[in-house]
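One structure below.
Entry: chain A
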Amino acid sequence: MWRDALLVAGKDLRIELRAKVALGQVAPFAVVVLLLFGLALGPAVGSGSVLFAAAAGLFWVTVLLATVLAVQRSFALESVDGASDGLRMSGLDPAGIFVGKAAAIASQLLLLEVLLAAVASVLFDRHLAGWAILAASAVAATVGLVALGTIYGVVSIGSRQRETLLPLLFFPMAAPVLLAATKAWDAALADAPGHALGWLDVLLVFAVAYVAIGTVAFGPLLEDA
Partner candidate 1 sequence: MSGYVEAGYLVGLGTLATYAVTLVARERAGRRRLEHLESTPRDDPAGDSPVTYAP
Partner candidate 2 sequence: MSLTSTPLTRDRTSPSTAAAAGTVSEAGAGGRAAWRAVAVRALGVAALAGIAATVVLGLWVTPPDEFMGNLVRLLYIHPALAWVMYIAYGVSFLSSLAYLWPRTRGPRWDRLAGASSEVGVVFTGLTLVTGSIWGRPTWGAWWTWDPLLTTTALLFVLYLGYLAVRRIPGDADTRARRSAIAALVAFVDVPIAYFSVLWWRSLHQTPTVDNPVNGKTAIHGSMAWTLLLSFVAFSLAYLWLVVHRCRLAVLVEREESEGLQLAIEQRRSEAVGGAS
């Protein structure tokens, strides 16, 4: 399974290196979203302002939106030229395909999050403290979100209402992860690592659960797509 996963992840990442969609479209989109939040809730910055207090939440909502785009892009790759049939008949282990696709999306998103965190800390005037917790919770949250998104992505792959169906399915399920990630980051930024650890646990549970469900369910779902 791992070899298949590496194969699929490598393929997706190579396509991305050539097409540069995540770099050229998703990242600017995410930055624009952060700017829009600033416009809507600003212009005050500093420790009393709305932007200051909401920074972690706004960051994670932006990441969520970017995740939807990244997942849609990942499955759009499989929808052209009978690529999904090729994938099904390739003899690759479906669990491996799931892990590979999710890993490719997740690695792109993690890079995006580094960029976004830098931009957000500037825009919302927050000093990034508690690096370890920020990083750990970001990884756990991203894995959970991407696993979930990949499960729903394959469900919507055959549907003609793909663009609206995926967010409708994905967002409500992603909300608990979003909440936990926001709380973890809030606690880390406020220099209260103790509280953050509790939320990190929640994120880890979600990550493990969704990856497990994905590896099992991806095969049947891909068959039916």
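Things worth noting here:
Definition applied: a residue touches a chain if its C-beta (ideal position, glycine included) is under 8 Å from a C-beta of that chain, and two chains touch if they have at least 3 such contacts; residues count from 1.
Keep in mind how these were chosen: all candidates are chains of the complex that A comes from, given by their letters.
Values in this document were obtained by computation on a predicted structure and should not be read as measured data.
For chain A, the touching candidate in this complex, among 1 or 2, is 2.
On the side of chain A, the complex with candidate 2 involves touching residues 148, 151-152, 155, 158-159, 161, 165, 168-169, 171-173, 175-176, 183, 195, 198-199, 209, 213, 217, 220-221, 224.
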